[in-house]
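Structure, as structure tokens:
Only one protein chain is missing; all other protein chains are in place.
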Amino acid sequence: MKEIIEKAKELLSQGTVDLVIGYEQCGDKQCRPLFVQKPEEADKLVFNEFCVHNLATYLTRPEVKQTKRVAIVAKGCDIRAIVNLIIENQSTREHVYIIGMNCPGVVSGKAPNPTKPHTKCQTCKVRTPQMSDVTLGPTPPESIPMDKTITHPDVEELKKKTREEKWAFWREQLSKCIRCYACRQACPMCYCNRCIVDLNTPQWIDTRSNLRGNLDWNIVRAYHLSGRCIDCGECERVCPANIPLMLLNRTLQEEVKEKFDFESGYDLEACPPLTVFEKDDHENFIR
Amino acid sequence: MEEKWEPTIIAFVCNWCTYAGADLAGTSRFKYAPNVRIIKTPCTGRIDPMFILSALERGADGVIVSGCHPNDCHYNEGNFNARRKYIMFRALLTQLGVDLDRVTFAWCSASEGIKFAGLVTEVTDRIRKMGPYTEFKQLNQDAR
Amino acid sequence: MAELIINRDKLTQLLHEIAGGETEVFAPVLKEEATYITKISQDTPIHYDFFISVNSVKEAIFPRYEPILKYKIDQEGVKLEDIPPMKPIVLFGGHPCDAASLMVMEKLFGWDYNDHFYQDRRNKTIVITLACNEFDKDCFCTSLGYSPHGEVGSDIVLESISKEAWKAKAVTDRGKEFIEKHNTYFAASDKPDASFKTIGDKDIPVGFDKDAVKPWIKENFESEEWQKLTSKCWSCAACTYVCPTCHCFDITDDASMWSGLRTKNWDACTMPIFTLHASQHNPREAYYQRYRQRIAHKYSYYVDLFKVISCTGCGRCSRVCGAGMNILEILTRISSLAKKGGK
Amino acid sequence: MSENIYKPYLMKVAEVRDETPDIKTLKLEFQNPAEGETFSFKAGQFGLYSAFGAGESTFCIASAPTRKGYIECTFRVAGRVTSQLRDVNPGDTIGFRGPYGNTFPIEEKFFGKSITFVAGGIALPPVRCVIWNVLDLRDKFKDINIVYGAKTYQDLVYKDELQQWQDAKDINLIKTLDPGGDKAEYGCNNWDGKMGFVPTVLKESGINGKGGIAVLCGPPIMIKLSLPVLVELGFAKEDIYTTLENKMKCGLGKCGRCNVGSFYVCKHGPVLTAADLATMPDEF
Partner (left out) sequence: MAKIGVFVCWCGSNIAETVDVKRAAETIAKIPGVVYSVDYKYMCSDPGQDMVKNAIKEYNLTGVVVASCSPRMHEKTFRKAASEAGLNPYMLEMANIREHCSWVHDNKEEATQKAIDLIRMMVEKVKRNKPLQNIKIPVTKKALVIGGGVTGIQAALDIAAGGIPVILLEREPSIGGHMSMLDETFPTLDCSQCILTPKMVEVAQNPLVTIMTYSELEKLEGFIGNFKATIKKKARHVNVEECTGCGTCWTKCPTKVTSEFEQGLGIRKAIYIPFPQAIPSRPVIDEANCMKFTQNRCGICAKICPKQCISYDDKEEFIEIEVGSIVVATGYDLMPTSAFGEYGYGKYPDVVTSLQFERMVCASGPTLGDLQRPSDKKKPKTVVFIQCVGSRDPEHHKAYCSKICCMYTAKQTMLYRHKVHDGNAYVFYIDIRSNGKNYEEFLRRAQEENKAQYIRGRVSMVYQDGPDLVVEGADTLTNSQVRIRADLVVLATAMVSPIGVKELAQKLGIGYDQHGFLTEAHPKLRPVESATAGIFLAGCAISPRDIPDSVSEASGAAAKVLGMLSKDELEKEGVVAIVRECSCTGCQNCIRVCPFTAIALKDIRDKAGNLIRQVANVNPGLCTGCGTCTPTCPSRSIDLQGFTDEEIFAEINAMAELH
């Protein structure tokens, strides 16, 4: 914790960066984003298992883009988002100073009482962050069980359902959506300044929070993230309606992995999988 | 309207292969089911998954998406790009429980008039057996 | 009128019975570990063991979307069709902060032009409020002069006398009528559980001076403090959609070739597109401007117009915010700045 | 059942005029003449125009309240609704809700004074409503000045009426184009007006603002630059009127979109004085 504060102070006082985005404590079991612009404000910075937010979502803001250089406290998984933002021309490696955090895993569940360990942490490959400019924190213990496959029990469970059961499940879930777009705004990969849902020529997606609109919106959101989602789980965490959004995202990630042998956010040279193709892509569904 | 229900099927086709294939079916007088309504696009690459979703929501009971065979694309790559989109879109719809038996993908070249005619008839028969896609039609009801 | 008691079983029976008729019933329902106040049917399980619902009661009277106009189009022109009248509503499960919000919101919907969609429904609603037994760090109704046992806006207030039963208090004549009409469900008395703990006004500390907020906002609209306070906000609408007093909406048309439906849908000043002009000019371009609008509208503009703060201290926006914005903290800061004369 | 405040009047399109390539004027008559007879409005008010199937859009009523039986609106094609309104033909049906908002206090404040109108580009329609209102009661006012400018000749709206005003002896019309706006490619030959931006031309106009009323409408930048000029010419801030065009959805003070500071532009506006503006946050 102390080392983050010191690092932030150093970066700010030496003028390396003019903004540090990190975390502060805001409750026993709760942290939240913190913007630090002056060295003396850095004392609030913390890092612990409650630092669930993916701060990369702030990198695409105009005011952050306008900084000379920005430092960001990032877990290994958050860096995947930064990688994608660079690939997609929303940021540059030079502009972002990555304070990478060795991370033993974060919590999940709703504030203020998150309890469960986050599912994404069970399959994490980047507990020691890649590509950071500086890496802080104790090396995560080897003993944490790590599951190399990216299948998730909840996805498996859903897959077992019949089509009608799935439809009934999602009808119920999506009817709760109030279209607050917290999922979109929290998502580091949803950086469009004009979302397709805000377009009305034509109105592909009904803006009303009725079932049709909710279905459309959630389909489009998941589809646009296919091959780009970095599994941070922010959408699901911030959803006031508790819709299990990551179920959809993970399904698509698994599909991308299986069909195109691709996992997003690890390689700066990679192209989003829906912008490239192989001539022998799987096509047994086409007659 | 009290007579027997007939399915509505919307087909999104590319201009160069399937549309021409449908033309050939016409000039060859291959008969097929009259339920299909063709919407022409330049290339399968232009056929957005949103089209499929919109068509189902707006009352189509079945959708056909068809274009040039791999390597035959007039624009070289449009169908390859499209195919990737459909792979992902299908995975998504499968997970949501959308009835994918109602969405048919087929390659159909300009010389395959017979394939086009067969395709339309087969899809129409299948959808007719499945009945109207009420699950999607219900989405439009404005019950509070 | 004598003190009447109703217990869970009876209340459940009563609500289910009403839900079976022509009246819409809204009540707390448990969905994935969280409680929502939603429309129920005769057999929906009602959830009582909750602290506060995620959403607010406004959904019952000011729905997420509602038709305001229907039309048919043909070559002769356009024919307008009427929207059927609103059904009566029983709204159960809100807390005093929820009930109070109805009084705040009806001022706007009745301002000059009478929005009958809101007002008719409001007038046909029986509000049955649960006085609070719990609070958390985000609660601040007392800061705004409300009380966890407050009666404002309610027709009937239920105060717990044990885990299973409430003392029913009719606040309005309509509340009285309701109880009389359904008197078979109420008992004359019951054994109060002395060990059952509830809370009082003093338990929720007054966090800030509500009267200091408006003048500070008026004078410090351009203060740099705004950017500091709101830098985290990522401009979603979660806070406004769970807020019992946020009332902004959008009007959209959904049409086929031959017919159309015009609906009023929730909208939020926190979202970037809210003020975006067709010319691409956006008067509230920046994130902080939008959040400032939300606070300023509630604590300054609304007060100017309707002499009431458009906030009842329920704290839902703080609980739901994924970015960790906390309205109580912001207001406390503003109030302390105001005290110090700071900018 | 209570009255539905969101229900529009059905209007027949009586006439469609192209002002510029992307600006149109529609003349609308009430489909139900009885509604037309009871309908009245005052200068400065606005309404919501429905293109059925697309939605509603807000513009001022551009015709004068002194001319009964019809209303006119002038709009620039920008989004979905205006695109559909652009395509209407005489005889088609559109919707209209209104009149909403406050008005220019013509009888209360304008009578007996000199009036100066300043407008730029597409902002002439709200002013035009007042101009005709004032001209129809010409003898109630002293001098009448109109300063109107546009980017190019092509962008001038109401070209016929400009000519009428120019020909009228009792009106001082100063029209101007931005530098370079008089090229032949904009359909201009022999421009007989001034060349220069509105604030500059206004400054050089020699108009004496003492005791007079100014009505100012235009794009934000023009308003910003013209206000000090008007003050310099002698107008009091309380006597400089403008109309705001914020994004609106309901027009009824409900939807919250047009709220700026303690003002709901649809209710307290759209007509505001420079003195009012000074008290508002800069969010319009």
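The first chain written gets the first letter, and so on, giving A, B, C and D; residue counts start at 1 in each chain.
The rule is simple: a residue touches a chain if its C-beta (ideal position, glycine included) is under 8 Å from a C-beta of that chain, and two chains touch if they have at least 3 such contacts.
Predicted model, so just to flag it, every value in this text is computed and none were measured.
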For the chain that was dropped from the view, give me its touching partners among the shown chains. A, B, C, D
In the complete assembly, which of C:Q42, C:N183 or C:S256 touches the absent chain? C:S256
Residues of chain A in contact with the chain that isn't shown? 88-90, 191-196, 199, 201-202, 204, 224, 271-272, 274-276
On chain B, what residues meet the omitted chain? 8, 10, 19-20, 22-23, 25-27, 29-32, 34-35, 37-43, 45-51, 54-55, 58-60, 71, 74-78, 81-82, 85, 117, 137, 140
In the whole complex, what residues of chain C lie against the chain that is missing from view? 70, 73-75, 254-257, 259-261, 280
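As a working rule, only the chains that are shown with their structure count from here on.
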Per the definition at the top, count C-beta pairs in contact and tell me whether C-D or A-D has more. C-D
Between chain D and chain C, distance of the C-alpha-averaged centres to the nearest whole Å: 39
Length of the line joining the C-alpha centres of chain A and chain D, rounded to whole Å: 48
Where the CA atoms of chain B average out and where those of chain C average out, how many Å apart are those spots? 46
Return the residues of chain A touching two or more other chains; collapse runs of consecutive numbers into ranges. 200, 203, 210
Pull out every residue in chain C that's touching 2 or more other chains. 250, 252, 263
What part of chain C is in contact with chain D in the complex they form? 68-69, 71, 73, 77-78, 80, 82-83, 85, 108-109, 111-117, 119-120, 221, 247-253, 255, 260, 262, 264, 267, 269, 274-279, 281, 283-284, 289, 293, 296-297, 300-301, 304-305
Residue ranges of chain A touching chain C (in the complex, touch as defined): 26-27, 30-35, 53, 57-58, 61-63, 110-112, 176, 178-182, 184-186, 193-194, 198, 200, 203, 206-210, 234, 237-238, 240-242, 244
Touching chain A in the complex, chain B uses residues 49-50, 53-54, 57, 70-71, 77, 80-81, 83-93, 95-99, 104-107, 119, 135, 138-140, 142
